[in-house]
Structures are given as C-alpha cells and as structure tokens.
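Note that this complex is displayed minus one protein chain, with the remaining chains in position.
For subunit A:
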Amino acid sequence: MSTPAASLQNASLSFGNRVLWHDLDLQINPGEFFAVLGPNGSGKTSLMRVLLGLQPLSHGTAQIDGRPVARGSRDIGYIPQQKSFAPGTPLRARDLVGLGVDGDRWGIRFRSRGFRRRVDELLEQVGATSYADAPVGLLSGGEQQRLRAAQALATDPKVLLCDEPLLSLDLHHQQAVSSLINRQCRVNGSAVVFVTHEINPVIEYVDRVLYLAGGQFRVGAPEEVMTTEVLSALYNSHVEVIRNKGRIVVLGLPDATTHHHGAGQDGEQ
C-alpha cells in the first residue's frame, strides 16, 4: 500500500483540562477527499494547525507523506477562510498568487521569467486570468478565494488543507471553488482535508467524513456517519438526520453549538 498523504497515530490534543479529541487514528490517502465536520470548538481548526506543524499534539504523532509534520512544509497547500483585503493593499491578483509561489523565500526576487510563467499557469488553472492585474482589494470574495486556491496549489502539494474555504461565498462561487479543489484531488492526486460546517456543497465529492463533537469522533463514509444514530450518540441528545435528493439535513442540534447543516440550501450557510 502506498504511503498515506496524511496520518495521525494515537493522537490527542488538549488545552489544560479540556480534551478536544483523543486516540485519533487516521490515514488519509492520496487522491482522497476527506471532510472534517463538527460544531465550533470541537477542534477542527486545531486539527488543521497540527497538520500545518503549528500546534504540537499532546500525545501521538502526525505525519505528512510519511514524514513528521513540519512548519512551512511545501507538501502542504493551505486555503484559509475568506477574509477581505483592504482596498489600499499594494498587491495585484498575480502578486498574491506569487506570494504562494515564493513568498517564504528570503531576499528579493531575481529570476523573473520562470516565476511569471508559473504564476500565469496557476492563474489559468483557477480561471483567474481575466483579473490577473486587478488590485486584490477590489476583487469580490469569490474571486479572492480562487486566488487562495491558486496560492495553495503553487507548490504542487501532497495535501490540500481547506479551512472553511466556502464561508461567505455565494452559491455560484461555492460551486466553482469546490469543484476546483476536487479537480486538484482527482486529477493531481492530492489528498484534500476539507474543514466545513456544511457538507452539502461538497457532498458529491466527499469520500470520507471525520465528525468531531463533544470530545468524541467518528470516521467513515458520509452515509455511515451522517445518520440519526451516529450523530445522536456523538451529541448525546436526539438529532434527526434527513436525506433529501442527495442533500443531508440535520435537525435538532443542541443549542450550545452553532453547527448547521443548511436545510437543503447549500447556497447559504
């Protein structure tokens, strides 16, 4: 069997007395679309920080492509939540993508031609060529998120980490961005770890789900995990899961959480 793109062995994470998750064993394979779901505070973002090498585990080990996680690894592409740039930011779309290519290198840029070609390629890949020279501050959230995808793909990563990349995008851009991420997964064989509140916009792509809630977790195919029995057990209270035309609706989540599965409307969250 090939090396897993990302793996956790016996991993636990706690802050003081608060245990986010423990004894988590995961193997995410190349070309797999892996969704991470759960309410706020269940440790989804922390899991992402562990894989980025920014957050040490309390117990266990984490590996990327068979090697221990390391800060600044070029095997990882990261797409953060959409956050608008100030209108005066002195960057054009191509400069933002360029930072993904070599923004972590010291000094100033000298060899310009190869760099330019790479940036053009990436812009083309995410369909952003037409606004390549526009200032990032003037772009819409969806356009900016495409550039984020281009930045993340810049190093041809083994693992693509996406932290709620669709948040605050409209339906049209949600579809565009998620299909882009899926293409990287299927065509180039990157593993995708997709943290989200809302599974419906990506339900057709997801291979497996990790559901984190109340210090517990469940891993499996969406149809195994997203069921009334499993979620009720995780939340320790009755939760109703309804399937409708390929969409999943979760009703009756405990009030303490802000976890939502849109009622059949993947256009909004």
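List of remarks:
We adopt the following convention: contacts are C-beta pairs under 8 Å (C-beta built on N, C-alpha and C of every residue); 3 or more make two chains touch, one makes a residue touch a chain; residues count from 1.
By definition in this document, contacts and distances are computed from a predicted model.
The chain that is not shown carries the UniProt protein name "Metal ABC transporter permease", picked from "Cytochrome c-type biogenesis protein CcmE", "Metal ABC transporter permease", "tRNA uridine 5-carboxymethylaminomethyl modification enzyme MnmG" or "ATP synthase subunit b". Contact with the chain that does not appear here is found for just one residue of A:S140, A:Q175, A:N188 or A:T227, A:S140. Listed residues A:P80, A:G189 or A:P254: the one in touch with the omitted chain is A:P80.
Not every partner is drawn; the one left out touches subunit A at residues 52-54, 70-73, 76, 78, 80, 83-85, 88-92, 95-96, 99-100, 102-109, 128, 130-135, 137-143, 148, 151, 168-170, 172-173, 197, 240, 249, 251-252, 258, 260-263, 265, 268-269.
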